[in-house]
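Here we show just some of the chains, and they stay where they sit in the whole.
We call the chains A and B, going by the order they appear; numbering starts again at 1 in every chain.
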Amino acid sequence: MSTKRIRENQYEALPSDKPERLKRKRNEKTATTPQKTGETLRAKTRSGKKDADAKAAEAATPGLLPKDYKSGVKPVWCPGCGHYGSLSAFFKGLSENGIDPKDLVIISGIGCSGRFSHFVKGYGFHVLHGRVLPVAQGICASTRGLLVCGVSGDGDALAIGGGHLPHAARRNPNMVYMILDNSIYGLTKGQFSPTTRQDTVTTTSPFGVTEKRLDPLSLLLGYDASFVARGFSANNNQLATIMTEAIRHPGFAVVHVLSPCVTFNRQVTYDFLHANCKELPPDYDPSNKVNAFTYAQDPDKIYTGIFYRENRPTLQNYHDNAIQCARKTAHAGDLEHLLSTFK
Amino acid sequence: MKDLTLRIGGEGGEGVISCGEILTRSAARAGFHIFTFRTYPAEIRGGLAMFQLRVNAKPVLAAGHRQDLLVAFNQEALNAYMQDVRQGGKILYDPDQCDENPEFRKSLKTFPVPLTRICKKATDSVRGKNVTAVGVMANLLGIPLEVVIGTLKEQFQKKGEKIVGMNILALVAGFQFATEELSLKRLNSAPVHADRERREDRLILSGNQAVALGALAAGVRFCAGYPITPATPIFEFLARQLPRFGGHIIQVEDEIAAIGACIGASYAGVKSLTPTSGPGMALMGEFIGLVSMAELPLVIVDVQRSGPSTGMPTKSEQGDLSYAALGTPGEAPRVVLAPSGVEECFTLTVLATNLAERYQIPVILLSDASLAYRTESVQKFKLKGLDVWRREEWHEKNRHESDEEEGYQRYALTKTGISPVAIPGTEHGYYQATGLEHDEFGHPNYSPSYHLAMYHKRFDKLERIENELGKSAYDTYCPEGSRIGIISWGSTKGTVREAVLLAEERDLKIAHFHPILLNPLPKVALKEFADRMDRLIVVEENFTGQLAHLIRSQLDVEPMVLNKAQGIPFTSREILSFIKKVAKP
């Protein structure tokens, strides 16, 4: 059998040690309507690799429309489920960024939301409950040129998976993480979740939920996440814009999506959200963390938009730099020599 | 020259371990074969630390039974280890740290060696007293002073000239004390031939180091881990080396994340490994099931420590075999390999990575604390021609007909049992991997027939692996006429073999079967071996006899068991005396 070594490009250092963000010309325009795909946006692949950019432009595949990202597997969600809107906004974001499905990897958790990966054209890995981020980070660290996206439910991300979130934020892997929040455990049929409001009666809180609700944005700000946003699946244009920006962000981009469960949540409904959500003001400054925290903690309104963004080196940048430094040390990569030091 | 076993004992933090390490390296460089054993206290400060070194001109199989020489830094060590010194053995003790114990056994020759005082006199500090001890022992072993000085220099060079100088003074003072004041002859009078040629051809290293080197040699380029005794050194080694090989390493938040990240990297086509120990293994169980289900290559190194639960983190035990073979809810096939010595720590890590890749299956390598910290001098590993495998990749060009119509079948049911895998980024290769039961495409499918077919697909790999490894799955030693057979696994091999050889010297013919493949077991060979014996003894360092149970569950044999569950390894004499009992007519 072949003794072929691991593919070179899987672990080779990038040619430059500058953080990705410095090399990439950020697109300043906030993407508007999702229809505006095609020619002009095609080459804007997320990959920070210059050669990948070039390759994409060269390939000259026709720009994919949002619908082109459907996998062909029909979603098994209930009619009216908020996850449909989340999926379609994501399709728009992919299209806006001209992502080639072969370079797309979706890691999803367990839950109704966890079926997400099956519905997208691209590589998919439907992992365990709560373990989206570890798997996604393994991919981020070890490969280049892929768009890695994680999808979790509120339970998946914040209950069983909650321990991974701060550490992903600290490492700042260049990836997108969507938390589809319906404030309920959908797949297991209606138990309360970490974002369920106090006093809500569910099958496991017959006397009402007593825990305080977690606000994902407040804690993400505390974790120093580099891109923190919230959208509402029924405010699909704004959500599509957020998705587009998240895909474009060089770093860990978390999108908290309000994505109602029409079957098990009678509290956080479309009506409730339409009444309580509000877009961040037009002059909002997403570089001020304390201000972002203040908006996140607002007792009345549920704000949507990009709360915080910051450019700093990514997990990938750090790894590339470490490899580049290490490669320069004497006898780097020479196993025979390394063995000879054990004497 | 003679076969000698030395032991050094003192308080954790007194430099017992580094004293032992310098002596070991020097002895090996002087041409001895070596074999070490150590125990740490679990606390950072206080508690007993012990280092044992066995040296011989001929290859050494085990850590040795009773000691020819004990060096005690303090009273506690003296009390604890005195009774393990052999009849006629010698005890050196620091009179300033120990009482002049009137109860010293008559048969023991005791010699006060004021290590603290000698060192203080030579260096104006007591910190180098362990190096002084090295000097004394090197002298008694007949290790040339210049060899020790060379080792010392390397050891301390990072700390600067001054430290190196101080330590040389401490060393020389000890060496001279032995020559001038010690009224005992050199333990080893045979001149040592420090054969340069031969030395170049040998490596002096520990089990943990060999595992890490094996990973590099096998092409592992991703590692994620969480510190845990006694597996941490593997991770620390890879943290320094992987980037030099273009690889990636992340210290993550827990063991779940560790195996999760490795799974991600493996999915993305990069060979991955995670080192851990019992408590970490427990946390990895759910993900091991996913790896088996999604058919991903992955290597998990479990450096076993004494359990259950937090147990005795610095002590050794062979307690994780059942868990490694069966410890996942549901039925998720995996391969279990166990190295018996430092050399196999290297070769089996390569094999583990190879099997994982070829069969797209999780492979667990079971080392243990005693092997992890054991230093041996071994034949230099051959890198040229090393067999390194890689998973069969799917590309457009090896697309087959059905793919054309319906797309790529990641879990195609093939004749070889192996389905070629597409690496993300591959044109037209996208597919879904999932922990749900699925069809050939990876789509969830709960029909009874698919479930059964996929069970067969996953489990058939074990049979193929058993066949693939054939005779290399075990080592066997069958002297003519042996009717009693011992079966052992993992780090006890040398000790058992030594006991078998000792028995043979006493005209007891004992056979020995030592599988390195524990799941699946090499059933045919094992059965054959069992059939030829009147009696079987399974020797294990655990309480319940896990290999014995595993064998019985699959073969129709009823072995005797010899277990030791005390956190310390067997000695060959213990095994020998059991053999004698069994062999008695």
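Quick note on the criterion: contacts are C-beta pairs under 8 Å (C-beta built on N, C-alpha and C of every residue); 3 or more make two chains touch, one makes a residue touch a chain.
Please read all numbers here as calculations on a predicted model, not as lab measurements.
Undergrad: What stoichiometry, expressed in the displayed chain labels, describes the complete complex in this file?
TA: A x2, B x2
Heads up, the rule we're going with is that only the chains that are shown with their structure count from here on.
Undergrad: Let me have the rounded angstrom distance from the C-alpha centre of chain A over to the C-alpha centre of chain B, please.
TA: Here chain A and chain B have centroids separated by 41 Å.
Undergrad: Enumerate the contact residues on chain A facing chain B in the complex.
TA: On the chain A side, the touching residues are 1-7, 10-13, 73, 101-105, 107, 110, 117-118, 121-128, 131, 133-143, 145-146, 163-164, 166-167, 171, 319, 322-323, 325-327, 329, 332-333, 335-336, 338-339, 342-343.
Undergrad: Would you tell me which residues of chain B are touching chain A in their complex?
TA: So the residues of chain B touching chain A come out as 29, 199-200, 202-205, 209, 213, 216-217, 219, 221-222, 224, 241, 243-248, 250, 252-254, 256-272, 286-287, 290, 294, 358, 380-381, 383, 387-390, 422-436, 442-444.
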